[in-house]
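The complex is shown incomplete by one protein chain, all other protein chains being positioned as in the whole.
Residue numbering begins at 1 within each chain, and the chains themselves are lettered A, B and C in the order written.
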Amino acid sequence: MSSSVGTLFRISTFGESHCAGVGVVVDGVPSRMKLQPSDIQIQLDRRRPGQSKLSTDRDEADQVEILSGVENGLTLGSPIGLLVRNKDQRPQDYGSMVQIPRPSHADLTYRQKYGIHASSGGGRSSARETIGRVAAGAIAEKFLLQEYGIEIVAWVSSVGDVDAKAVDLSSVTRNQVDANDVRCPDLSAAQQMSEQILAARGDKDSIGGVLTCVCRNLPAGLGEPAFDRLEARLAHAMLSIPATKGFEIGSGFDGARMRGSVHNDPYTFKNGRLGTLTNNNGGVQGGISNAEDIYFRVAFKPPATIGLAQQTVDYQGEKVTLEARGRHDPCVVPRAVPIVESMAALVIADLALIQKMRHPL
Amino acid sequence: MSSSVGTLFRISTFGESHCAGVGVVVDGVPSRMKLQPSDIQIQLDRRRPGQSKLSTDRDEADQVEILSGVENGLTLGSPIGLLVRNKDQRPQDYGSMVQIPRPSHADLTYRQKYGIHASSGGGRSSARETIGRVAAGAIAEKFLLQEYGIEIVAWVSSVGDVDAKAVDLSSVTRNQVDANDVRCPDLSAAQQMSEQILAARGDKDSIGGVLTCVCRNLPAGLGEPAFDRLEARLAHAMLSIPATKGFEIGSGFDGARMRGSVHNDPYTFKNGRLGTLTNNNGGVQGGISNAEDIYFRVAFKPPATIGLAQQTVDYQGEKVTLEARGRHDPCVVPRAVPIVESMAALVIADLALIQKMRHPL
Amino acid sequence: MSSSVGTLFRISTFGESHCAGVGVVVDGVPSRMKLQPSDIQIQLDRRRPGQSKLSTDRDEADQVEILSGVENGLTLGSPIGLLVRNKDQRPQDYGSMVQIPRPSHADLTYRQKYGIHASSGGGRSSARETIGRVAAGAIAEKFLLQEYGIEIVAWVSSVGDVDAKAVDLSSVTRNQVDANDVRCPDLSAAQQMSEQILAARGDKDSIGGVLTCVCRNLPAGLGEPAFDRLEARLAHAMLSIPATKGFEIGSGFDGARMRGSVHNDPYTFKNGRLGTLTNNNGGVQGGISNAEDIYFRVAFKPPATIGLAQQTVDYQGEKVTLEARGRHDPCVVPRAVPIVESMAALVIADLALIQKMRHPL
Partner (left out) sequence: MSSSVGTLFRISTFGESHCAGVGVVVDGVPSRMKLQPSDIQIQLDRRRPGQSKLSTDRDEADQVEILSGVENGLTLGSPIGLLVRNKDQRPQDYGSMVQIPRPSHADLTYRQKYGIHASSGGGRSSARETIGRVAAGAIAEKFLLQEYGIEIVAWVSSVGDVDAKAVDLSSVTRNQVDANDVRCPDLSAAQQMSEQILAARGDKDSIGGVLTCVCRNLPAGLGEPAFDRLEARLAHAMLSIPATKGFEIGSGFDGARMRGSVHNDPYTFKNGRLGTLTNNNGGVQGGISNAEDIYFRVAFKPPATIGLAQQTVDYQGEKVTLEARGRHDPCVVPRAVPIVESMAALVIADLALIQKMRHPL
């Protein structure tokens, strides 16, 4: 638990913002799979800071090293250790914040829980913790693509009050997503989102947003009732990402306003199998994939660390004004795209391996 | 996994709608706790069908038997086995549906996954599976109340398009919730919700809704980053309940529209500790409880089984019209109240026991 | 953990000696397997007390009820709940022992751990706890036999100082084992063992013994390095049985006295595959089955509860003489045969399901 997740495809992450490095041990990766660092680096590059003017201007290369589990470009079936060195192990910018818990940040709760907190940068609650997840997720994705043809694509569907128009779940690609810095395939909305983010940055403020993710070509039968239901595992994975506040699958909260006669997805015969005419269920019925597209949305709050003055108190309860320094993202959702994709891949890979126990010999 | 959940406070549920019974093994219950069947029965009675004109008119007493783990009214620290006998083991109403997978129900996906499905009544995907959860949750709640003073109260906050007005999180009680059949403490909204449910029933249709739940008096420090974050575990627990489509904590999806300067919860000194002036985070920061109220919302889709004619296909792909028979709830949210409370209690009890590992001797 | 074990084929046991019943939830049982109570009862009957003059004269029928997971004689893939009612819920014989912790029994340590102990009969440390294991193991055995042809046979290989002659691992059957009350297929040794047990009983004393178990027809490839090595999982399973003190596989402790040139098992080509000429490794290499016979030995100490006077102290530390009453087995190994077989079956079934994740689609 805690820093490990998964049953058969299982990861254990480690590392905080200013230690030697961050990484992950990935256990359960199928053997004889081709794997090289570039398979992993591609998603790390989409996650790293400094990609565009919309994110922090910290520039961290985040180069991954494969420590184990791969020989001659093939996976051995043994645990794959992955390491990304931290560039800045000695922070400069955080000194003033040591005496003041940043509002809505984890400074206080880590201290309450552990009796100690990394002196700077968020420690384990930092977004750098997600590097291990993205690295592991890239391996899971590669497995899912070659074994089942599964494609996972996430994008920014809202920033602040700007909503993207509906995106075609059946066809949207990562290239389309990456065509702009916001990672929103609705170009008109993307332009407005970009303006919102820059405006927030200009105000030394931050802004929230929503990601949508689609997973295509899942076989039917993935998900283990009652507690490893596919949507339960996805919800768990998404809410384990820093700054997330909500998850909905298929019709989601809107579905709660519907009648059954409208919400139900009637069956039809298509593609040589039973399929559904609509997809309000988002690809799951009874916790199990039904071979339709899985799609879900994840809400991210605005980043807690802002430069704007905040009236708060220090650890002694004395009133203070905090103006956070440091280089922070004004909006996390563009960089969260590969994180959401990776967490989805890890969940699906685990449930796919589990479902194999039901194969006849 | 699968039918078990939890690390130290751990449950394993069993049973489907038409077998001998349903139940649960609850492991990790602290010893020397007073426990008798009535402590458990009270929540089962709130969950059972036939309580009001708003639910199915099936009348199942659902009497719990404590099989083990308790002696002379005290828990022994050993696993507590709980059993509720099924009344109707031989169903009458479902015969015609065996050849037709009910739209948006688990009939098809169970067959795809297991190669077999219980002949009737939903089998393991039936709401009866939640009896074990509610029984176990009642024990968790009792522990949390006596050890920490924790109170957990859920209520119906929307049905269809009817939304309750804001409820006072700090004071709402189960008595207020149970004062009407809908279980909505806003009496005006409750009346409209009741009408919506009865209208759906009259139309042989069903309707969705949303529950809100508050957990008060949690100590600071519960939740294990990275993958046992409190909100991740709650999201997992809630999305493992049948018919759920969404979860949000604190500001949730609305928070994704805010700026950080609005969303952040500044600290103040109150009640002898650092607390927050607002609570957009919903009582968690960095995945760890901060001693403020935890509150979250859970979306339930409309029940899939409806009497209205549906155009669909049978297992052979032949077009058919399905008019489901049987006695079904037109809306699940009133009866889901104790289920949500129980799942929350199970999560918090587990994380509370884990946090004890950090106590000095 | 604690009362649950297994990853995919997973059991959760419950119950102590004088509660309503004992049982188990078995999760992960493959679906569409024929299963009826008699499949389970046959092993419970071999475990129950009162079978012969060598065991306690308590007579408990131990009838199993299948609570869930089976319909029309076929498994559904859902958890199988199994319950055996306790006959005597109100003990008579233990009253005097409540103030005196029985030497080498769990009375004291349960009290130290939980702050409470079942008032009589050993509570959770009672041999009745193993009923759930045997019931679950019978299901695992049925699966292993029909899917792989795996046969598991255990027998008594020593009682006190009496050792059975070598038994042919490749052919010994349960019928041969059950041909006498001691469950030793070496009839001459069996006679002497029987005399040793009766002599111990006559002296109000008890006596220890050793079981040997062979598992035939395992496919190669079962066992998950590093911590789910087959021998590690077997050792865990065996030492979790009450009264066990040792485990050895293959050459075991004798192997530690050998040189590599003697101990190594050279390969040969046999039965269309690579096999070994000798089997000092006991069917495992590097933690993974090699398709040779698995065999191992388990040491059981003499039962702690004896009628002979023991000089000890009570809970207050006052010197007392204890003469335990009650009906106890003078030697547990004959009845432990199905327990050892069941635990082996549970381990192998779990590892077999896990290995299926490596099947191509």
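The rule is short, and it goes like this: contacts are C-beta pairs under 8 Å (C-beta built on N, C-alpha and C of every residue); 3 or more make two chains touch, one makes a residue touch a chain.
This structure is a prediction, so every number in the text was calculated from the model and none was measured.
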{"item": "Touching residue (missing chain; options C:Q51, C:S104, C:S119 or C:N217)", "value": "C:S104"}
{"item": "Options C:E60, C:E147, C:D181 or C:D205, residue touching the unrepresented chain", "value": "C:D205"}
{"item": "Residues belonging to chain C that touch the chain removed from view", "value": "1-5, 7, 13, 101, 103-106, 108-110, 112-115, 124-125, 129, 158, 160-161, 200, 203, 205-210, 220-229, 231-240, 242, 244-253, 255-269, 274, 276, 280-282, 284-291, 297, 299-306, 308, 310-313, 315, 317, 354-355, 358"}
{"item": "Contact footprint on chain B, counting only the chain that is left out", "value": "7-8, 28, 30-31, 77-78, 147-148, 225, 353-354, 356-359, 361"}
{"item": "Where the missing chain touches chain A, by residue", "value": "1-4, 7, 10, 12-16, 18-23, 25, 27-28, 31-32, 65-72, 74, 76-81, 83, 110, 113-119, 123-124"}
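As a working rule, only the chains that are shown with their structure count from here on.
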{"item": "Self-contact between copies chain B and chain C, residue sets same or different by half", "value": "same"}
{"item": "Chain located farthest away, centre of chain B as origin (C-alpha)", "value": "C"}
{"item": "Whole-Å separation of chain centres (CA-atom averages), chain A against chain B", "value": "26"}
{"item": "Mean-CA-position distance for chain C and chain A (Å)", "value": "45"}
{"item": "Inter-chain centre distance, chain B versus chain C - centres from mean C-alpha coordinates, in Å", "value": "38"}
{"item": "For chain A, residues contacting two or more additional chains", "value": "7, 225, 354, 358"}
